[in-house]
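Here the structure comes first, spelled out in structure tokens, and everything after it is commentary.
Apart from one protein chain that is not included, each protein chain of the complex appears where it belongs.
Read from first to last, the chains carry the letters A and B; within each, the first residue is number 1.
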Amino acid sequence: MTVPRRGGIAFISCVAALLCFPGRAHAMHIADGILPPAWAGFWFLVAAPFLVLGMRELRIRSGREPRFKALVGLVGAAVFVLSCMPIPVPTAGSCSHPCGTGLAAILIGPGITVVVASAALLLQALFLAHGGLTTLGANLVSMGVVGAYLGSGAFLVARKVRIPWLLAAFLAGVVSDWGTYATTSFELSAALAGDGSMGSLFLPILAAFAPTQVPLGIFEGFLAAGAYRLIRTRRPELMDLPQEEGAV
Amino acid sequence: MTGVRDGEWAVKAEGVSFVYPEGTKALDGVDFRVRKGEFVAVLASNGSGKSTLIKVLTGLLQAKKGTVRISGRDIREYSSKALYQEIGVVFQDPDDQLFCASVEEDVAFGPRNLGLPEAEVRNRVSTALEAVGAIGLRNRAVHHLSFGEKKRVAVAGVLAMEPSALILDEATAGLDPAGEALMMRLLHRLNRERGIMVILATHSVDLLPLFADRICVLQRGKVLKEGTAEAIFCDHEMIERAGLRLPYISGLLHDLKQYDGVPIEGLPLTVGDARKRLLELIPEALIVGKCLWRDK
Partner (left out) sequence: MTELFSDIFAGRNDVLTRMDARAKVACAISALLAVLFSRNALFPAGVFAACLSGMFLVRIPAKWISFRIAGPAAFALVLVLLFGFTVGVTPMASGSFAGIRLTLMEEGVRRGLLLGARVLGATSVVLLLGAVTPAHRIFHVLLRAGIPAEWVEIAMLVYRYAFVLLEHAAEVSAAQRVRLGYSHPAKSMSSIGTLGGTVILRSIDQAVRTHEAMTARGYTGSIPFGPMASMGRRDRWVAISVPLLFLTAWLLVGRGQG
């Protein structure tokens, strides 16, 4: 099944049409049932080692600090809430939502963030029909793994080259959001193309989601920077959390 | 209170001081004692050290100075398992305490931590939920409960550990009048029928005279006065200094007495008491309805 070139414009406009539907755009989470079994399984396999790594870190750190698990659970709840915040995206005329994993990653480290994201994604799939069970692996890779590691990576690199921390937090938010969006587009294009023509779908999907996701990413950057600034000024002692063992 | 031997104090804090890391002196040489089976209220305005005292009494915070003894033993000698079978803590915000997904699971949390067999756990969950009148909530999700229900389930979660003392932080704060009365009657029943010692930290004064055996007034981390409700509320000046007030009904009678010269004997603290005293002053001919206490 190939996508002819003539379909490019129609393709983009169709996907863009999706964003004009009332209610929440499902840009960040891949809906249940859309991935063929092989791809669904593949993304589970990709996510698994990161989850195992995160669980190991969780065990080690909660062994050392008894209240660590409560902290992780609560930060997980906060990520859940952040990713439920409907954000109006004027360019697309609809609502979308941030993913919050970039911010979480600079606070509790990317490894633990993957664990937290997996719990939040399962609950959203079960009780909000947001994302899905069969696409849990794919969503975890895009939002948890890519979002968290890119976010905290961007933060660390930015701090290394002495970019002020406010800007570093902003970059972490932007990079993690865009990374999530690009990964989701790749996952979708690979699954929808069916056979070897995924490259031809990747760019159209990326382009179709761009009107929502590009401003949303910048927005997520502001969210991360604002939140980081608030935490830093009100509770500077919390900033020692990730520096101690950021797991990167 | 004098002449009581050391062992008879179920809870005994002596010279307890606590300073928070940022420098706030929350407790300053507090002496606080409770007998077995007593109902004691710690009465104080906001920020006077009530919650800190509770945390020190329950080992959640370590006093910088002074000692806390539970049933005659220093609190530091207790394992957490043994300690929390002695004393149960109910926190002010039930959301702090109800962390499981369902009511049954949450109430079972404590008994399971004690390593009890499952049949006993279930039994305790039922008994505790029945005691607080929440047996019908057993299978509900915690976040679907009303605030009052959450408060009662939080008490059940602590009761399920069958402690000999119950320490509550603002047990009635945020409850509507009916919920407040329900909670106070529940605590009274647990205290009188089961002999559970109750320590209630609060700033609401109206219901206390009905239930508390003794009241301890705190101000800025120090004990201002300790005694029966009568002794506490007669000291009008001290009450005001502590940022508190008389129960409304007592306030009314106090003003009638002081400013209008109405000859009221003593200072009634409850509505029933006040009614009795006022009726004594009204000529019988003016009273149209049947007056129950006179008939008796």
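Basically, a contact is a pair of C-beta atoms (placed from the backbone, for glycine too) under 8 Å apart; a residue touches a chain by one contact, two chains touch by 3 or more.
Remember, predicted model here, so these are calculated numbers, not experimental data.
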item	value
Candidate in contact with the missing chain, chosen from A:V75, A:A105 or A:V174	A:V75
Hidden-chain contact residue, picked from the options B:G49, B:G157 or B:P247	B:G157
Where the unshown chain meets chain A, residue by residue	1-4, 6-7, 9-11, 14-15, 17-18, 21-26, 31-37, 40, 55, 58-59, 62-63, 66-67, 69-78, 80-82, 84-87, 100, 103, 107, 115-116, 118-120, 122-123, 125-129, 132-134, 192, 194, 219, 222-231, 234-235, 238
Touching residues on chain B - with respect to the absent chain	55, 58, 60, 80-81, 84, 88-89, 91, 93, 95-102, 105, 108-110, 112-114, 118, 121, 139-144, 157-158, 161
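In this text, only the chains that are shown with their structure count from here on.
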item	value
Length of the line joining the C-alpha centres of chain A and chain B, rounded to whole Å	47
